[in-house]
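Only one protein chain is missing; all other protein chains are in place.
Naming follows writing order (A and B), and every chain is counted from residue 1.
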Amino acid sequence: MKLKTIALAATLVATGAAQAQLSDNIVRVGVLTDLSGAYSDIAGKGTVVATQMAIADFIAKEKPAFKVEMVSADHQNKGDVAANKAREWFEREKVDVVSELVTTSVALAVQKIAKEKNKIALISGAASTRITNEDCNDVTVHWTYDTYSVANGTAKAVTKAGGKKWFFLTADYAFGHSLEKDASEVIKANGGEVLGAVRHPFPGSDFSSFLLKAQSSGAQIIGLANAGADTINSIKQAAEFGVTPKQQLAGLLMFVSDVHSLGLKTTQGMYLTEGFYWNLNEETRAWSKRFFEQQKRMPTMVQAGQYSSVMHYLKAVKAIGSDDTQKVMAQMKKTPVNDFFAKNGSIRADGRMVHDMYLLQVKKPAESTTPWDYYNVVATIPAADAFQPLSGSKCALVKQ
Amino acid sequence: MELLGIPAKALFGQLLLGLINGSFYAVLSLGLAVIFGLLNIINFSHGALYMVGAFGALLGLNYLGMNYWVALVLVPLAVGLLGILIERTMLKHLYKLDHLYGLLLTFGLALIAEGVFRYYFGVSGESYPAPEALQGGVDLGFMYLPLYRGWVVVASLLVCGATWYLIERTSLGATLRAATERPELVQALGINVPLMVTLTYGGGVALAAFAGVLAAPVLQVNPVMGSNLIIVVFAVVVIGGMGSIAGSIVTGLGLGVVEGLTKVVYPEASAVVIFVIMIVVLLFRPAGLFGKQA
Partner (left out) sequence: MNTSFSRWGWLALLALGCIAPFVLYPTFLMKVLCFALFASAFNLLLGYAGLLSFGHAAFFGGAAYVCAALSKNYGLTPELAILAGGVFAAVVGLGFGALSIRRSGIYMTMITLALAQLVFFLAVQLPFTGGEDGLQGLPRGRLFGLIDLTDNIAMYFFVFTVFCLGFWLIHRTIHSPFGQVLKAIRENEPRAISLGYDVARYKLLAFVLSAAITGVAGGMKALVFQLASLTDVHWHMSGQVVLMTLLGGLGTIFGPAVGALVIVSLENELADKVGPWVTVIMGVIFVVCVLAFRRGIVGELLALRGRRPGTPQQTAEKTP
């Protein structure tokens, strides 16, 4: 019993000390991303740049009473590296919010650490709907997109356009499974059929045997339930092995950086769904031009979403004058999101930030007039339709 | 038509892919078998040198405009020289010691190589285009075979065959084998044994780099491509019998085919089937399938 008292006393001292420093007039934003691996182009350094832009703009425009600092680290797509770094940031460096978190296994791990340490997790890059369903908690905001919203857009469009028989090439981890599942449901709901799936290790390199399986399945459409470098390699090797153009590829999660790597010749005509496109309107073009000046690449939706989420957070902190987690979360959920990234955006009870998504089709090489001018906007999917309805949610926070 | 409950078309396709992978294994493990079989060095840096070979081709193309065919000859030579340097400066001090130290040294070298390349190239790496002459493919009926992959099989078999012939059937090879079994005696006969050792190590390393150049158009050239392969390659050499050149060639090809079969039946196990085989073989034939009893 004595040990318990000592432990209790130690805990009180520790948290007491922490409380005094939480309001030490500095807000610290942590950016935990993949700086060198399969997702470094989609997220990576660009998200660090986006965060720096957000902080600089916030200080310039809002002139807050407090200071804002940023720390960043590479999680190498490993859940344990990310969890340890997040823990260290929260315990030792008084970081108030951890953000970006591309790669689902990273996001899921860090979400839990954030809840335990009563800090906020702003997720931009990770995809799985599990973040706002089975694994939801009240300190997490899932900002930019998720597997449901991209599958809903792309799979629906392709199935309706005549691609009824599907076969999946899936990255064998939570994200891939999630994407496959969400896409399958959309396909079946629109009169299509899923003939089968093959799982490849994440990250993969040689997809030849998996593509061969897809080829022999007789499907019209091969759904790529993977992302980043995996998607790029799958598409390249599919061309190498004569899988295309006999069968069509559907990149269920693709980014403008992927199209840039592959080139319009290879990707023309492909449908994809994104949450942001730099060339949508004057506002997006203006912001993206500033981003381009620093990164020399146009922003992906993850990078734009990172700016948007950090800005929203900082504004919430200023509005209530505190960085207390629960209070800031309440303020963020109360405030609508309307910036260059999101129109009609709001954060739901399950942590999901819903906003308009865009169904896009890759232009033919002849149609593209400027660098990075890759998409035709086929449709705008309004926020209410784009994301999984709350009625179907598995999140404990959602009152059914 | 169905065999084993699987459509024959799919089966043959996977087997052919397996054969292609097997050729890689064969060439890679060839270099390792040469180094261990003849020099008793456990070269854990083999995977890293394979990776360096692939990067050599990539960098050669990007900075020197070196085309694939030139790279296929020059890069192994260059990396082989690097191997000779390693042997002369570091490995030769360890011959008198337990094998453990050779293993640890080369493991350390592999870490260095991997770290340096990771710094400059990240983990996803870059792509390297197949040479013009080998682009496109041929429809074999049961599958569409990219020409380049077919070339891989041909090139690997040629190189394996040539190396085997050199070591097992020429007088140079005979001298080499004698030098490893009875170094003092051979030295006494006037042959420069340390030089032969050095050149052999360089040759084994060059084989690894050759495999790297071969692999560059197939896989993304990335810094971890070697460490992903190295333990599989070791398994191949161990199964084949660590002293046997022919053993590692046959085992490498065989493993590729077995992996291909596994991918049809139980794909997730394809990465581990080699190790199951290794354990079984080592329990019943301790020196490996073709190994000489120690």
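What we mean here is this: a contact is a pair of C-beta atoms (placed from the backbone, for glycine too) under 8 Å apart; a residue touches a chain by one contact, two chains touch by 3 or more.
Fair warning: this is a prediction, and the values are worked out from it, not measured in the lab.
Touch with the chain that is not drawn comes from one residue among B:Leu105, B:Ala130, B:Cys160 or B:Met225, which is B:Leu105. Screening A:Gly46, A:Gly79 or A:Gly351 against the full complex identifies A:Gly79 as the residue touching the chain left out.
Across the interface with the omitted chain, chain B contributes residues 42, 90, 93-94, 96-101, 103-105, 107-116, 118-119, 231, 234-235, 238, 242, 268-269, 271-272, 275-276, 278-279, 282-283, 286. Think of the hidden chain as still there; on chain A it touches residues 1, 3-4, 7, 10-11, 14, 35-36, 73-74, 78-81, 83-84, 87-88, 91-92, 104-105, 108-109, 112-113, 116, 172-174, 202.
The definition used in the following text is that only the chains that are shown with their structure count from here on.
Interface of chain B with chain A (complex): residues 7, 9-10, 13-14, 17-18, 20-21, 118, 122-124, 127, 137, 139, 143-144, 146, 148-149, 218-220, 222, 225, 228, 260, 263, 267-268, 271. Residues 35-38, 40-41, 76, 172, 198-199, 201, 203, 205-206, 208-210, 212-213, 215-216, 228-229, 233, 236, 240-243 of chain A are the ones touching chain B in the complex.
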